[in-house]
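Yeah, one chain of the complex is gone here, protein chain that is, but the others are all in their spots.
As written, the chain order gives the labels A and B, with residue 1 at the start of each chain.
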Amino acid sequence: MLKLDGVSKVYRVGAFGGRALTAVSGVGFEVGEGEVVSLIGESGSGKSTIGRMVLRLTRVSGGTITLDGKDISSIRDRKEYYRQVQGVFQDPFSCFNPVFRADRVFAMIKEQYFPGAGAREWRKRVEDALESVRLDPGNVLGKYPHQLSGGQLQRMLIARAVLLDIRLLVADEIISMLDASTRIDVLNLLADLRARGLGILFVTHDLSLGNYVSDRTVVLRDGKIAEMGPTPLVFGDPRHPYTRSLLAAVPRLHTKWTDLPADGTAADAAEDLPCAYHEAAQESRTRPGLAEVADGHFVACSGGGKAAGAALAKKTLAKNTKETA
Amino acid sequence: MALKVTDLRVYYRTLRGEVKALDGVTFSVADGEIMGLAGESGSGKSTLAKSLIRLDGRMRHAGGTVELDGRELPIADDRAMDEFRFREVSLIPQYSMSALNPTRKIGKMVGELLAARGVPDGTAELERRLELVGLSKDVLGRYPIELSGGMKQRVVMVVSTLLDPSLLIADEVTSALDVSSQKAVATTLLGFRDHGLVTSMMVVTHDISLVYQIADTILVMYAGRLAEKAPAEVLVTAPRHPYTRQLVAALPEVGVRYEDRRLTGIPGNPPSLLDPPGGCRFRDRCPLAFEQCAEQPPFAEVAPGHLVACWKAE
C-alpha cells in the first residue's frame, strides 16, 4: 500500500542554505494493509522526519513515496490524501489548541470532510469513534484539553483519525508521553486498528514497544536503514552490530544489565562478527545497500557503519568497565 | 539511617485551591541505599524530590519532618536550607541539559558555582571525577553546545556530587536520553555510590525497568501517597500492592509480543488531588477493593524491608 523508495531528506542550514544536512538518505520499505511496521531509531536517526514526509508535512528531497503506486506528491488534492492517511503525534497536549475545547478536533473533520452531515448523525459517528477507542463520550466531549489526561487526549486523536475511515496511520512516538498504566491500552488500540485492516507506521525509540506491536521492524541509524525484517527475526536474531548494541542497552524488567552476557563480551562479539552484508551472497543484495540474510530480513553493511556501531558499544563498555574497575 | 521522612505533606497553591501533591509520606533510606522512586505523573514523586531540596513559590510545607543523618532539614526555610543544599543533599535536575548557560565555558561556569558556594579550588578533584564518568578534562574548556546530551548530563552529575553529598536526588535524569546514553548515565549513578562519592541516592523515574537495573529498593507512589516499598527484585517479581502488580504487568518487555500475550493497562484515572477522596486512593481502580478501603490503610511492613499500604496485602 505505502511504499518508500530511496527516500532522502536534505535540510539546508546556515546562511543562504550554504550547508546541507542529510536527515534521511535512501530509505526504502513498505507498509501493507493490516500491517504494523515499527520504525525504530534514536534521536537524530531521521525516524520522525520519515513520518512527517509520509504525512506530507515535510517535503521529500529525493526518492519517492507512493500510495497504491501513486506518487503522493502528485496527489494535488491534499484533502483526498488525508482522507486515507492520518497521523497521531507524540505530545497529545500540544496537539490540542489550548484555547478551545478538545472536541474541536472532531468539528474540524466535519467542517472539512463532512459539511453535509446532520448534527445528530455526526454526533452519533463521533460517539461511535470514541467508543471504538474505549472512551466514554460523556466524559470527554465538551471538555477543555487541560481537563483531560494524556491518555484520553491521545485516544481522542486516534478516534479523530478513525472518523475519516483511513487506510494508513502514522503514529509518531504516540506512547512516550503517556503513563505506564495507560500506554499499553493505547498500544493495544493500534493492534485493534490493524485487525480492522489499517496499515500502521509506528515510529518509536522504544524497542520493547516496537517489539510488542509490530509485524515488521525497520531499524534506522543516522538516516539510513541498518536492519529491517519481520519483528521476531530482527529482535531474535539481530545481524547488525547497531541493533545488537541497542538491544543490549534496553532496560529489561526481569534481567539486569549485569546478568546479560557481560557487556564486554557482547560488544567484542559484535565487533568480531563478520559484516553480515558482505558475508551474504552477491545475489542476496536485492536492495541498494541491503542484503537479504533471511526471508524478508535485510541488513546493511556494518563497516563504515561498523566503526560507528562498535564505537557505540565501546562507549558503553568504557563507561561500565570504569565504574566496575 | 541516612534519610528519614515522617508524615511529610507538601501542597501546591493553585487558583482553585490547594493540590495535595504530597499527602503524608513516611519512609526512610538507609546508608548506601539506592532507592528508586517510581510513579506516574501526578503521583507526587517529583514533589517529594523537590521538597527535599527547595520548595518553589507555589509549594507549601503543610506538615511532617525530614531528617538527614540525624539532623532535621529546615525544608520550609529557603535560607536555612542553603547550608544543606549541595553539601548534604544534592539534586541532578530533570533538564540538566538546559541548566548549563550556553554562552559560558563549562569550566568557568563550574568555577563560579563552586566559588558561590564558598568551596576552595577543586579543579584537580573535578578533573579526576570527570575522568571517572568517562569524560576528558578538556570538556571544561568547551561550550555546552559542543557536548552531546549524555555528556552534558554527566557534567551536571559530576558537579552536583562534587562535595560528596550524603543524599543525591536524580530527578528523571534519563528520560530525555537515548537508550544507549540512558544506560551510561544509569551506570554512572551506580558508580557514584560504589565509589563512595554519595552515601545514598534517590532515583526518581517513571521507568520501572530502568530503575530496576540500578536500585536496591523501589518505592512506588500513587496519588500523593506511598503504595509500596520493597527490594527491587521483590517489587518486580512479587509485588503485593494491587497497583504495583497491575503496573508491572502492564509493562511490555523486549520479547513480549501482542499476539502471544496481550497486556492490559489499569482502567480509570487517578483521583484529583484538589479534593482527594478519603480512604485508599487507588480504591476506584482497584479490583480487590472492599468496604475497609474507605479507610486509609497504613504503610505497614509485611515482610522484612517490604512495606505495603493495602488492607489485602498479607
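Criterion: a residue touches a chain if its C-beta (ideal position, glycine included) is under 8 Å from a C-beta of that chain, and two chains touch if they have at least 3 such contacts.
Basically, contacts and distances are computed from a predicted model.
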item	value
Name under which UniProt lists the unshown chain, selected from "Peptide ABC transporter permease", "Aspartate carbamoyltransferase", "Cytochrome bc1 complex cytochrome c subunit" or "5-oxoprolinase subunit PxpB"	"Peptide ABC transporter permease"
Of A:Leu55, A:Leu130, A:Leu209 or A:Cys275, the residue in touch with the unshown chain	A:Leu55
Touching the absent chain when the full complex is considered, from A:Met1, A:Ile72 or A:Val105	A:Val105
For chain A, the residues touching the chain missing from this view	55, 57, 78-79, 82, 86-87, 89-91, 94-100, 105, 108-109, 112-113, 144, 157
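The rule we apply is simple: only the chains that are shown with their structure count from here on.
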item	value
Residues of chain B defined as touching chain A within the complex	40-41, 132-134, 149, 178-180, 182-184, 186-188, 190-191, 194, 206-210, 212-213, 236-237, 246-248, 250-258, 262-266, 269
Residue ranges of chain A in contact with chain B within the complex	42-43, 149-152, 179-185, 187-188, 191, 205, 207-209, 211-213, 231-232, 235, 245-247, 249-254, 256-257, 312, 315-316, 318-320, 322-323
